[in-house]
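With one protein chain withheld, the remaining protein chains of the complex are depicted in position.
Chain IDs A and B follow the sequence of writing; residue 1 opens each chain.
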Amino acid sequence: MTEAAIRKLAAEVLGDIAPEAEPGTLSDDEDMREALDLDSMDFLNFVIGLHKGSGVDIPEADYPKLFTMKGVVSYFSRDSG
Amino acid sequence: MNKAATKDATLTLTYREACRQAIREALISDPRSFVMGEDVGLYGGCYAVTKGLLEEFGPSRIRDTPLSESAFVGAGIGAAMAGLRPIVEIMTCNFSLLALDQIVNNAASIPHMSGGQFAVPLVIRMATGAGRQLAAQHSHSLEGWYGHIPGIKVLAPGTVEDARHMLKPALADPNPVLIFEHIVLYNAEGELDPAVESVDISKAKIRRPGRDVSLITYGNSLPKALAAAEDLAQDGIEAEVVDLRVLRPLDNATIFESVSRTRRCVIVDEGWKSGSISAEIAARLAEEAFFELDAPIRRICSREVPVPYAAHMEEAALPQVPAIVEAARSLVRPQ
Partner (left out) sequence: MTDFLMPSLGADMETGTVVEWRVKPGSPVKKGDVIAVVETHKGAIEVECFEEGTVSELCVEEGEEVPVGALLARLNGPGEPAAQPEPGEKVQEQAPAPRKAPAAEPARAPRERAPEGEAAPEARVAVTPAARRRAAERGLDPATLKGTGIDGSVTLADVEAAAPSAFARPPAEAAEPAAPPRKAKRGFDPDQMRQAIAAAMSRSKREIPHYYLTSTMDLGRAVGWLEAFNRERAPDERLLPAVVLLKATALALGKVPQLNGFWENGAFRPGPGVHLGWAISLRGGGLVAPAIHNADKTSLPDLMAALRDLVGRARAGGLRSSELIDPTVTITSLGERGADSVIGVIYPPQVAIIGFGRIAERPWVVDGGIEKRPLVSVSLSGDHRASDGHTGGKLLAAIDDLLQQPEAL
C-alpha cells in the first residue's frame, strides 16, 4: 500500500474509534494509545480495521509495531504487495 | 523464493502445459488412471493438451474413443465404478449435452441410489467458453448449469497453478468431479511456484485484495476482472477480485466475507445471466449478507443471444473489461 493509502485507512479506522479527537493532533512518534486514550478493546478494533482494510494478517506479536503512526506506515509499506 | 538453483526457481508455462503436466503426474503416480476421449491419442487432443502422451504412455492409458459422448462417458462411469480412475475428456462442454443423461442420471446419482455401495471416482475434463469465433453451438459456458446438480463437484481453474494442481485432488475424490478449462486460457502463461504441490478444491481465493467493491468471477473472466481492477485503481477505486475456483460447492464463507467488507459486488460470469451461477451467488448474498450491502448487486454476463460468429459481434456479446469497470464505478461513485 502507498503511504497515503495507509494513513487514510488508519485515519478512518481511528475516526470510528475515537470520533471526538481533534484532527492533526496525533504526531507520528506518539504512542496513540496514550494520546487517544485507547484501551485494549479500542486497540484491537484498530488492528481489526487495519487488517480488514489491507488484507494483511497482523499477528499479536506485531501489535507493539503499531503503537505509533510511524510504526503503522512502516509496517504496511513493508508488507505491500 | 530461492532463484539460485534452476530446480527451485518458478516455472513459467502455459495453462495448456499445466493441464498436460497434471495428467502426466496422475498417469505416472496411479496405475489405475487413464485418459479417454475423442482425439486424445493420435491427434494429441483437440486443444493439444494430451500431445505426446500416447507416445509416452501407450494406447491402453490414452484411449481414443468413438464419436459418441454418451457411450464413452458411460464407459468412464463404469470404469470408475469398477475401481479405475478414468480421466474422461469431453472435447468441449457443448458436446457434453449428449452425455447429460450419463452425467446427471448416472454419475451424479449412482452413489446415492446405491446407498453408497458404488462410488464413482470419475473426473471429466471439458473445454468451455467462447472467444475463438466458434459460433453458437460451440461457445457455451455451461459450468454454471452443472453447478445446479447435487452429487458432482464443479471446478473452474482460472490460473496456471490451479490448472496444474486441481486434477490430483479431483481424482482422489470418490465422487464425480467436472473440470472446466476455458479455451482462451489454454495459451495463457503463468508462473508455478515449485513449493506448491497441491491445492485446495473447496475454497475461493482472493486474487487481489481491495476495499471498495468485490469483483466475483472465475475462468476466463478472471483475467478480465483483474485488468478491470487495475483500471479502477488508476481512478482511486480499490477493487477486490475473488476467484471462485469451485462452482459447486460454492465457497460461501469467502464470498460473504469479501462482500461484507467491501459492501458492493459485481459478479462477472461468462454464462448467460438468467438462471446462472451469478444468479445463485446474488441470491445467496441477498439471503445471508443483506444487511452488509451498501449498493445493489450487479452482474456482468454474456448477452442473452446465441454466441455470434463474427469477431466484433462475439466480442460485444461476451463480458469485457470496460463493462466490468463501468459497473464497479457506478456502484462506488454513483454520481
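The criterion applied here is as follows: a contact is a pair of C-beta atoms (placed from the backbone, for glycine too) under 8 Å apart; a residue touches a chain by one contact, two chains touch by 3 or more.
The model shown is predicted, which means the values in this text are computed figures rather than measured ones.
Of the residues in subunit A, those that touch the hidden partner chain are 11-12, 14-16, 18-24, 33-34, 37, 39-41, 44-45, 47-48, 51-52, 57-60. Panel shows subunit B; residues 263, 290-296, 330-331, 334-335 of it touch the chain omitted from the view.
Following the convention adopted for this analysis, only the chains that are shown with their structure count from here on.
Across the complex, subunit B is touched by residues 9, 52-55 of subunit A.
By the touch criterion stated above, subunit B contacts subunit A in their complex at residues 206, 209, 211, 240, 261.
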